[in-house]
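So that we are looking at the same thing, I have put the structure below in structure tokens.
The complex appears here minus one protein chain, its other protein chains still in place.
Up next, subunit A:
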């Protein structure tokens, strides 16, 4: 099945791509985040070493969490695409819902439901903002009708 979005890989491979991208995003973001947080939470004189220690301990974990989320989300999105045979925002909203629920499944039904709703709302917002931005961009470079000077400007004389 060919996807309508040619900027991304076809379906089974996009899972790898997404998981890796999410890992990189989490690791880099986590490194910046925890370098600041580790320095802030260390006593004076130990700030640099505390920062390095926090990054080493926590940034890969955050990357892993992101990768699990991204990989699982992408897997469910591919499943949705193939089951429903169409591509719309509901695919990713449902995938977000399932991913959020499944990752919190060990917390019990109530926690899992809450987490699933959070995942669904998150993805719905992301999709909505993406659509809005696309529409804005399309509005900006909408083809303008060229002004054809076929009628002689009689009024300017």
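In this text, a residue touches a chain if its C-beta (ideal position, glycine included) is under 8 Å from a C-beta of that chain, and two chains touch if they have at least 3 such contacts; residues count from 1.
Definition applied: contacts and distances are computed from a predicted model.
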item: Listed names "Trm112p-domain-containing protein", "Subunit of TIM23 translocase complex", "26S proteasome complex subunit SEM1" or "Ribonuclease H2 subunit B", matching UniProt entry of the absent chain; value: "Subunit of TIM23 translocase complex"
item: Given A:28, A:57 or A:109, the one touching the chain that is not displayed; value: A:28
item: Residue numbers in subunit A that touch the chain omitted from display; value: 2, 6-8, 10, 21-22, 24-26, 28-29, 32-33, 118, 121-122, 125-126, 128-130, 133
